[in-house]
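Complex shown without one protein chain; remaining protein chains in place.
Then we have subunit A:
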Amino acid sequence: MTFLGKESLSAMPITQEAVKTLSAQLYDWSLRRVPDDTKDALRRARATETHEGAQRVLEIMLGSALRAEQTDRFVCSDAGVPVFRVTLGANARWEGDLKAAIVEGFDELVGRIQPPLLKHVTNPLTNERGYKGKDMPLVTWEVESGVDWIEIACQPKALGSGRWAQAETFSFPSLADIEAYVMKAVMQAGSQHCPPVIIGVGIGGSFDVAAKIASKATYRAIGSVNPEPVLAAMEERLLHAVNATGFGPMGTGGDTTALAVHVDYSAGHGYTPVAICFNCWINRRTRARIHADGTVERME
């Protein structure tokens, strides 16, 4: 954990400016660095791979990640579109318009970031591309009880890392039904999402809730154990199953198609939506908190 600086020690409200600055930084940081847990997982995969070509592809991936850090360049030029998850502490105090802060932060970043961003923000009705668009950046807002910080997480999404997500609604599915559906989505993505991927699965709730928890699950650190034993077992089963398909790194063959499968659930009615989403091997993901005293704590 790194503390980036103290703006104030008194319990001043968290400012619009602080949210603007931090959200832009989180997007910028996410483009230049593969998270440490992901690099570790790639190294472990390289050590256990039995497929020679796959070992080489993993080696090239680690080389690319290293070079991005050394040269301060983007790991992938498809910087995607900015996607944030903001968790507001129920006891947090803030001033100003936090929603506007994130829009302004992105606008300013577009103006100054080096190397510049490509125009990826797309109007789905016309396919025109630019830097601005309705509801952009895409933000999921959440509230957490008992805390006074604001947490911002960023996970830019691009074609490969976004296109293969899907959801389907079942009635009273068995675990076998759910897992078979996950494997169907894995088959459809095949070689195309820059594997090895991180897979998020959301079960239950309503349609939107299932998608939200699936997406949130992809932010979880690789190697962290699911506190729910049924899901911990499911994650292990699915990870073995996905890696038994043989698509491998970059989909050109090997034992490593996924680095992790993370599953979460919400209670629902019995009609059970199941949502699946993917993050590609570079696993762009950053997160930081603004504490009540103004301190910014970068978590990853």
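We take it that a residue touches a chain if its C-beta (ideal position, glycine included) is under 8 Å from a C-beta of that chain, and two chains touch if they have at least 3 such contacts; residues count from 1.
The criterion applied here is as follows: contacts and distances are computed from a predicted model.
Asker: Can you match the unshown chain of the complex to its UniProt protein name from these: "Alcohol dehydrogenase", "Flavodoxin family protein", "Sulfate transport system ATP-binding protein" or "Fumarate hydratase C-terminal domain-containing protein"?
Answerer: UniProt lists the chain left out of the view as "Fumarate hydratase C-terminal domain-containing protein".
Asker: Among the options A:138, A:167 or A:183, which residue touches the chain absent from this view?
Answerer: Once the missing chain is taken into account, the touching residue is A:183.
Asker: Among A:24, A:45 or A:68, exactly one should touch the missing chain; which is it?
Answerer: Of the candidates A:24, A:45 or A:68, A:68 is in touch with the missing chain.
Asker: Which listed residue (A:44, A:99 or A:237) would be found touching the missing chain in the intact complex?
Answerer: If we include the chain that is not displayed, A:237 is the one touching it.
Asker: Considering the whole complex, which of A:35, A:160 or A:294 touches the chain not shown?
Answerer: That would be A:160, which touches the missing chain.
Asker: Extract the touching residues of subunit A with respect to the undisplayed chain.
Answerer: Spelled out for subunit A, the touching residues are 34, 53, 56-57, 59-61, 63-65, 67-68, 71, 73-78, 115-116, 118-119, 129, 159-160, 163, 175-176, 179-180, 183, 187, 190-194, 233, 237-238, 240-241, 244-248, 250-253, 280-282.
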